[in-house]
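Sharing a structure here in structure tokens format.
Only one protein chain is missing from this complex, and each of the others stays in its spot.
Here the chain labels run A and B in written order, and each chain numbers its own residues starting at 1.
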Amino acid sequence: MATITLTINGTRRTDTVDPRLLLVQYLREVCRLTGAHVGCETSICGACTVDIDGRAVKSCTALAVQCDGSSVTTIEGLATDGKLHPLQEAFWSEHGLQCGFCTPGMIMSARALLAADRNPSEAAIRHGLEGNLCRCTGYHNIVRAVQAAARAMGQEARA
Amino acid sequence: MSPVTVPKFIGARIKRKEDPRLITGRATYTDDIVLPRMAYVKIVRSTEAHAKLQTVNVAAAKLRPGVIAVITGEDVKDRIAPLPVAHKIADLKVPPHYALARGEVHHVGEAIVAVIAETAAQATDAAEHVVVDYAPLPVVTDVEKAAGGAPFVHADLGTNVAFAFPLKAGDPDAQLARAPVRLKQRIMNQRLIPVAIEPRCVVADYDAGYQKLTLTSTTQIPHLLRLLLGAVLSLPEHKIRVVAPEVGGGFGSKLNFYPEEVLLAHLSQRLGRPLKWTETRTEGFLSTIHGRDQLADVEIGADQDGRLLALKVRLWQDLGAYHQLLTPVIPTLTVLMLPGCYTVKDIEVHLEGVFTNKTPTDAYRGAGRPEATFIIERAMDLIADATGKDPAEVRRINFPPANAFPFVTATGLAYDSGNYQGSLDKLIANAGYAALRKEQVAKRAKGELMGIGLTTYVEVCGLGPSAAMPAGGWEACELEVRRSGKIVVKTGSSPHGQGEETTFAQIAADGFGLTPDDVEVVHGDTDAVAEGIGTFGSRNQAVGGAALARCVETVRTKARRIAAHLLEASVDDIVFADGKLFPKGVPAKAKTFMDIVNVAYLADQLPQEIEPGLSAVHFFEPTNFTFPFGAHLAVVDVDQETGKVTLRRYVAVDDCGKIINPMIVEGQLHGGIAQGVAQALFEEAIYDANGQLVTGELMDYAVPKATFLPSWELDHTVTASPVNVLGAKGVGEAGTIASASAIMNAVVDALKPFGVKHMDMPAKSERVWRAMQGGAR
Partner (left out) sequence: MIPSAFEYHRASSLSNALALLAEHGEKAKVLAGGHSLLPMLKLRLASPPHLIDVGGVAELRAIARTRDGLVIGALASHADVAASSEVRASHRGLAEAAAAIGDMQVRNRGTIGGSLAHADPAADYPAAVLAFNAEIVARGPKGTRAIKAADFFQGLFTSALRANELITEVRFPETDGAGSAYEKFEQPASGFAVVGVCAQVRLDSSKTVRAVRLAATGVSDRPVRLTAMENLLGGKPWSDQALEAAARQADADLKKVREDLYAKEDYRRHLLRVVARRAAARAVA
């Protein structure tokens, strides 16, 4: 067993874990944050995407012990003071989700994509979301949602 | 008869009520559930496609740390009956399908042993110590070979043909003999893997104190699951609760009754522990049903104008190794829908359902209907090619006129309503069809490959009248007006992404002058919702929504009776509009809906003949299926050097009858189209001759990524269905049913300069490149 300390959505915590525990299992089973989902074991589907130290990462392809000392943001940490993140608002208003299973990972990837490019083209959005599979939406409204969020965040930044 | 005077929310584009929990990561899917004392199950699965189980040695596994039990087929043989198949097919051969294999395995991935341990990791570790000694038996994976004779998947049956389903109308042989244009084509609908992004998961909790089983599962059909669990486990059904919490997509793959569901239910009772089993993706590729895998030999007779005179089709459905819940039923829908939206009268179809040593096939989005559309829409383009007519014109000449509805097809279906010219005309205009053809001519002159593909489709939805269904075709709904005036709708439809928490709230809100936020829609829990059938066959609005509309009407009627009593008016004179009830012409005397609710529950002003309370229960039994339709167009570009197909544009005009929420309808179409594109261009489950799935994971099986697809250009026409008061037809499968044929017609069109007439799916780069080398297959 190994003792690790992480900052999860702004809160530091220390746990003793089996070294083979994946980060996604740590988040889901130990922290009981079940927003990150597991849809495959070959790092394709992206449903488990979270932010580690400012970068979007597939949490099924990282051991919890590897992340000792890291700061992790999950979908549960996006809304602040009960106010939804612009991406959450946009996925809602643009109908960017149906069954919702891929949505937390999709939003976390979109967040990283917008951090790197505040005004991405449709092609750039699709490219940035290549690591996240959605079976319900055909991606159409996901693209619209990211565009809407980019606009909203641009306005927020100017205001 | 509409349940409301002025719809305010029906037809409106409103945001979904289910989304706040989903976008914040607060929703509860089955795998999110953790129960006290819960143990974990790992299934050991066959690595052989067909073999005798010489020995199954579990001794070493039992000794591993944390192991609670290791269970084989022999251990449960007196406790779990074989899994059922729901069907109405005469003389269907049904081999026993055990939850854990006994004596013999028939496909890779078949469950053999269940290992139960304190943690998931321990169960996984111990499973590696189960030793299965296989004696291989001959394997058959080719459907034609299997139909022809030995080797047999199930030796006891003496055949691989589980059933034959013939259908004949008119005199197709005579018509073919007379037809100036005669064409033959072999057409394959390849095997697909549904890949709902949420893998399957089951949590079983048998409470010995209450003698009650609670089974939580990733299912589209909680009520049918409850019924089947009771039957297979000999448990009293009223002591079973099935919960479908948040379900992460299904597409038909969760419209089933799986070995793991019955196994966990039994083992929880046997071991006295709550249990969880979560499928891994690679495991799911083998153990969750597949779709399609249907071979067709098609003979077409047409006249020089492009009129389809006769259609003869031989179909072989690859069933896989067993019947799952609806396996044999799926291809019968293909048979019924083969005429498509055309007037052809002379038709002969012979379907055989054939066992092979592969994972069972069953309902996958569209379920039998994309196959039919693909065949008939390829046929239309083959006729266009042979007669030199424009594909749009060939379709037009074969449509029934808009005033011919209800239209009875050669296969005996009565299409409820339609206007096929209307949707095609709108599509041609929206796509700029003439300009596209012009562009194509110019591109061809430059040696560039551009293709335009059309499809005009009709689908059978709103499944369906009970007489035509293997397990009931109704849907149930309860509507309760709470004392506060808020409404709870309990529906047997069990959505998993389709948004009925919103659309049903829209319907109920309009009935009582409320807002959707005043309505709570409860579903997916058999203790909360007494009865239901479930979500499949694009039936939620047309059947489940119609059941709700009945409840709304019943409660409105009772509210009007109460108002009539209070206002000393005749009930027939009471108007109920926008939440107010008043005698016709005297709105000043209006009672509010809340006034009526108060009277209904305080009951002190109610006359003897009116019961207190305000609620309704209805079972809606449709008189017919519904038949949504539409016209789709695809534009593709083909890289002549590499064979890579790029889908440039996709334009669609759909008619799903009356629309409750356009935003949700569009979403269903977007996803549906994408799944048809996936079949046309990317996805293919490939088995080798030994029955091993070669495309066994997402690294090999190409589910489309965002970069593979364009944005969709949608529009619609509205032709109300007369089958239900909502006028709704259903839309969940429309996109998938239409799009594969539109894309493939475009690909073949692009390759016309190379003399290509047909191509199997998927049109992956290598196949397209080969077709250009003159090696079209």
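Note that in this section contacts are C-beta pairs under 8 Å (C-beta built on N, C-alpha and C of every residue); 3 or more make two chains touch, one makes a residue touch a chain.
Since this is a predicted model, take the numbers as computed values, not measurements.
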item	value
Which displayed chains the hidden chain touches across the whole complex	A, B
Touch criterion as defined above, residue of B:546, B:703, B:725 or B:759 at the omitted chain	B:703
Footprint left on chain A by the chain that the document does not show	2, 18-20, 22, 25, 38, 41-44, 46, 49, 55-58, 60-63, 65-66, 68, 109, 112-113, 128, 130-132
Interface with the undisplayed chain - residues on chain B	120-121, 124-125, 128, 278, 280, 282, 641-642, 644, 682, 686, 694-695, 698-703, 705, 708, 764-766, 769-770
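Please note the rule applied: only the chains that are shown with their structure count from here on.
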item	value
Separation of mean Cα positions, chain B and chain A [Å, integer]	29
Contact footprint of chain B on chain A as seen in their complex	18, 20, 28-29, 32-42, 44-45, 47, 74-76, 78-79, 84, 88, 91-93, 95, 97-104, 107, 122, 125-127, 129-130, 132-143
Chain A-facing residues of chain B, complex	15-16, 18-20, 22-29, 31-32, 34, 121, 195-199, 246-249, 251, 278, 280-282, 496-499, 663-664, 666-668, 670-675, 697-699, 703, 705-707, 709, 711-712, 735
